[in-house]
Structures are given as C-alpha cells and as structure tokens.
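Below you'll find the structure I mean.
A single protein chain has been removed from this complex, and every other one stays in its place.
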Amino acid sequence: MVDVVSFLSSWLTLFGIYAILALCLDMEVGYTGMANTGLVSFFGIGSFVAGYISLTVFLSFFGYSYPIYSLDAVIAIGKISGSNPFLSIGVFLMSLVVAFVVSGTVGYLVSYPTLRVGPAFLGITILSFGEMLRIFMKHFTPTGGSYGLLGIPGPFGWVSEPSVKAVLFLALTLAILATVYLYFQTLSNSPYGRMLRSIREDEVASLCMGKPVPRIKAQLLFVGSGISGIAGSLLAFYQGSVSPDMFTTAVTFEVWSMVILGGRGNNRGALVGAAIISLLGWSSSALNFYLPGLVVDPNYIRWMLMGAVIVIILLYQPKGLVPEKPVQTKAWSLFETKEEKGILRKAETAVKRAFSWLAGRSYK
Amino acid sequence: MEIPVELLNTIWYICVYSLMAIPLTLSYRISKVLNFAHGVYVTLGAYTAILMSAAFGVKLSPFLAVPAAFLVGASISVLTDMMVFSPLIRRESNPVTLMIASMGAWIFIKNAFYALVDILQKRWMTSLFYTSPNIDLPAQVAIAGVELNTRLLFVVSLSAISLFLLGYFLTKTRLGMALRAIADNLDLAQISGISRERVMLITWLVSGGLAALGGFALSLFTYVSPELGDQMILQVFACSVIGGLTSIPLTFVGAVIISSSENILIVFLYRYLGIELSFRPFLSFFALLSVILIRPPAGAGGGLPYRFHLRGLSIQKKSDS
Partner (left out) sequence: MGAILEVKGVKKSFGGVEAIKDISLEVQKGSVTGLIGPNGSGKTTLFNVIAGFYKPDAGQVVFDGQRIDGLNPNEIYNLGLARTFQNPRLFPSMTTLENLMLSPKGQKGESLLKAPLKRLWVDEELKHASEVQELMSKIEIGDLYKTTVADLSGGDTKMVETSKGILGGAKLILLDEPTAGVQYVSGRSVFEHVNMLRKEYNLTFLVIEHRIDLLFDFTDYVYVLDMGEVLSKGKPQEVSKNPEVIKAYMGGA
C-alpha cells in the first residue's frame, strides 16, 4: 500500500524535523527560562542556507551559471540532481554544517541586546526580529524574493524509487533526531544542565552563586539556534523548496505548544509534545484533503486547539504532561541507598527480559 | 491649500496608533501582562461595524458603531482576563508564563474569529475577508468654509475625545487613581481597601474597548482583514516601548514618532535612497531596538542587575529595609 507508506513517512519526517525544534526550544525555555519567541527565524535561516548552498554548488560544479532562483536553474537541477551520489551527500552534509554555524551565529548576536532586558521586551523583540527577517527575505532577490528557491537537490536525488527515497530520508531525519536527543540528554544530566535550571528558577540568585548568566544564555542560544538551523536544512531538502512565507510566527507557536504540552525541562516531554501536535497538524491536512468543503475549515480548528492547549496546560498542568526529573549526575550515587536502587533495578530487569524474549533468546 | 497626503496619513495613523498603543501600555502597567492578544481586540473592533452592517444590510450610523465596537472589545478583553490572566496571576505565575498564555489566547481567539467569518461569509454570500464597513457618513463636510474629509475629522474627534476621557478618568476619578496606585505599589493599594479584582476588570475593560475603537477607526480608511490587528502589532509595540511600557503621554509621543516615520520618513527614504515603501515596518523595528539598547525601560520586568543599567527595582523580589 504505497499510500500508507507515503502518508506515514511524510508525517514521521515532519515529526522528526519539528521534534528537533521542540528539543531546542525546550532547552532554551524549559531548561533555561529564555522565552525564544523567534525560533522560526533560525529555522528559516537554516533552510535558506541549505537551499542556497546546495543549489550554488550543484550548478557551479556542472558549469552552469544561472542565478539559483531562475527557471533555467530549476530545469538544469532537474537534470543533474541525480547524477552524482557523492556530491549529493557531500553537499547535504556541508549545508548542515554551514546552516548550524550561520543560524547559531545569528542567534548569538540576537541574544546580545535582548537577554539583559526582561522577558516582556525579549518576547517582543525576538518576535519582531523574526517578522522583519521574513519581510526582508521577501525582497532579497539572490534567494528568490517571495518565491524563494525551488528544486533543491536532496541527498538521495540519485535514488530512483520515490518511496525508497522517502524512507531513506526519514531514516536520516530520525537518526539526526536521535543524535540531538542524546546530546541534549547528556547536557541536561550534567552540572551544565543543573546550572541552566538554576538560571530558569532565579537568574539573580544564580548570578550570585558565581554563574556568568548572560554568557551562558548566549552560548545556549548559539547551540539552540544552530540546531534549529539544522532542522531547517532538513526541511529544505525534504520539501525541495523554501520560501519566506513558510516561516511565519505560526511556526514558532506550533513548537511552543509542543513544548508546553509535553512538559518543560525534559527532553522526553518535548518529543511527546511534538508527536501529539504534529499529529494534529497532519490530521487537519488529511481532513482538508479528503473532506474538502466542511462547514469549518479544519485548519482553524487545529489552531484553536493549539491555542486552547497552551492556555489549558498553563492553567491546570503547568509542568506539562511529562514531569520533570532532577538532574541525574553521579552525585546521587553517594546518597542513594540499596533499597531505592532496587525498584529501578527490577524495572530494568523486566525491560531486558522483554527485549530478549522478542529477540528469541533467553535472559541470563 | 493642498494638504499633502503624507501629512493626512500621518494624522490618521497618530490617532489610530494612540488608540491602539495607549491601552496596551495601560494594561501592561497595571497587570504586568504583556498581552499578545491585544491585536485581536483591534480586529474585533474593526469587524463589529462590518458584521453589523452586513447582517442587517443597512448603512450604519457611526454613533451606533462606536459604542458597539467598544462593547465588543471590552467584553472579549474582560473574558480573556477572567478565564486566562486572573487565574494565572492568582497563582503567582511568572511574567513569561503570562506572556505565553496571552499568546495562546491570541491564537485561539483569532482562529475562532477566522472560522466565524468564514462561516458567515458562506452564509451571507458577501466578501468579508477584505472589506470595509458600510458607515453612514458623508464624504466631505464643510466647516468654516473649508472642505474637510469627514472620516478624518471623525477619527480625530473620536481619538481626542476618548483620550481626553481616559486622562480624566485616570487623574480625576477615584477609581482611576486607584488604577494608578495599584500599578505603582500593589501592597499599599490593597491595604487602602481597593479591590484588586475590580481594578483589573476595569483595566481590561478600558483597554480592550479603546483598542477596539482603534480598530474601528482603522476600518474607516483602510480595507480590513482578520489579520488587521496583527499587521500593526509591531508598530503598536514600538509606540508602547517608546513610552517605556509605563507612561501614557510618552506612548502618545511614540505614536507620533512611529506614525511620522511610516508616512513621512519612508517617503524621503524612498525618494532619495530608493528604499521600497513596503520596508515601513523596519523603521518601527529600528525604533524598538534603539529604545531597548539605549534606554531600556526601568524595572524592565526582570533582567539582571548589571553594572551598566542598574535599576534598584529589579533586584529584590520583596521590599527590603
């Protein structure tokens, strides 16, 4: 059933991309208390960087000199994007790295004026920055103005079967997601994560305990924005096109609702929130596709639900669905007694047993 | 004498921005909530007249449209407070939570309204997504022998009267002075027997109502869409930030500055530097950024007690000896 595969892979790929964004936002807001209302800017920058680089490299490699946004370029790309697997993958990796650096740097620069004023001003300024960037990009001809860039050659352009291509890309996205998740997990369960939490709780008190708060915030925003840029690149390669109107503040809100729903300050919660909200988005698109002409456009319902979710969660379950756990570093080992470890050990054993049963082996 | 159109536009926008930004300053100052849903009140105000005239198919008298718009804006604002802000404030939520909650309310109300307009549009078979209200006002009126644009006159009078009434309310009435007292010192105000709930209610009522009037004024000279309030949100924020998010007179100054930059400055920039007119929002953004960098407002809702812009207010959470 090709239909199911393509629908499933499209949902899961978008889930993967948005989950990366949710993880970044969670580290910024949930862990450190920085209200990043301009997430979409770094996401968008990453997308455009990826599009720009891959198109430019491909065209120049094959000796074309069309501007990347022109129709000739699109036609040319159509011919060459499948021809050199190494180039495709190489360009892909390079775009990811450059997107990380560019988005990260912009994030770092933006943090400078905004992180020393209160959250209200931070919120307004970053939000406005995002909008300004979008309007600017609409007039910026080297990247295609309001039409953006088309025909971006993906890393698997050389694969002939579209469904295989989709699955490969999905696997790649999920692999990147897993890496980001692991990275953030190790970061959180370390003195660094502890320090971030202290900044969220009371930045003045944290400052008084010797933590260089503005520097840490700027650093984290660099990393968070950079990784958001990577997510943006993935989107560009997945959709094959980017345009400024894809990056409105609505995207930021969607990711915010994921983080709020799933729970602040824990990475698993971000994944849960991303799964639920992206499912919501996907189902409203599906409804639109299969049942057009309903009384109310499902899209509106979807956004209403998101707004309601944000408010309801903040009112009744402000910590989100998945509760936050204390920072798990080795320090606990000094204090933990054997009994407490017992429960965890039993759970661990049960899970190991289940897995080995599935694998057809007996557990020793 | 031909009045340049840029000047006329500037005047329009000063009035409209004042009506939109001053209530934002007011609501932030008193409730400490940066209300992202503010733009929606503007949109709803603009659409009140449109929907009323479309529903009854008549030319609407402006003297009916104005109170109606005020009422709608005020009610939605109060409702939002009762359902979202007050419960959160009672739980002593931090400003970021309140801000995010206001965003949630914004998305919800905006999309609910979109859905409503969509449904109505299909039922009434008229275009509601890019339209104007049907208001009973002659195009021009002659005063002292000079031909004036009636709508401009109406908007200017509306703004002047509303702001005058607001000023009177805040400075001369007991309730108004209580509002200001609460903003400055919550504990003291509570001790002197002023009910906090009542003050908040009035604040949101006034703030939502005025914003709605701003929306109505806007609808008199430009086509409206459900995005209306949000299109202007940056400019409105900029006006309020120039007013330090606390001072109403300065917010008015902000309105003058932003409006002039959008209607006069941009024309110069276009003629001499070739900058396109659609780059208007950038001017407001730069104004916003400059204020934040050069003169960050005192007690800017948090922030660090850093050497180079220290204000005694933000350091200790409770008053100290």
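Letters A and B mark the chains as written, and numbering starts fresh at 1 in each.
In this text, contacts are C-beta pairs under 8 Å (C-beta built on N, C-alpha and C of every residue); 3 or more make two chains touch, one makes a residue touch a chain.
As the structure is a computational prediction, the values presented were derived from the model and not from experiment.
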item: Selected from A:10, A:83, A:190 or A:285 as touching the chain missing from the view; value: A:190
item: Hidden partner chain, touching residue among A:74, A:207 or A:276; value: A:207
item: Touch criterion as defined above, residue of A:99, A:220 or A:235 at the omitted chain; value: A:220
item: Residues belonging to chain A that touch the chain removed from view; value: 183, 186-187, 190-195, 197-198, 201-202, 204-213, 219-220, 223, 324, 326-327, 329-335
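Just so it is clear, only the chains that are shown with their structure count from here on.
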item: Chain A-chain B separation of Cα centroids, rounded to whole Å; value: 34
item: List of chain A residues in touch with chain B within their complex; value: 29, 33, 35, 37, 113-114, 116-121, 123-125, 128-129, 131-132, 135-136, 139, 203-204, 207, 213-214, 253, 256-257, 260, 295-297, 300-301, 303-304, 306-311, 314-315, 318
item: Residues of chain B defined as touching chain A within the complex; value: 28, 34, 36, 83-84, 87-88, 93-97, 99-101, 103-112, 114-115, 118-119, 234, 237, 241, 245, 276, 278-279, 281-282, 285, 288-289, 292-293, 296-297, 300-306, 309, 314-315
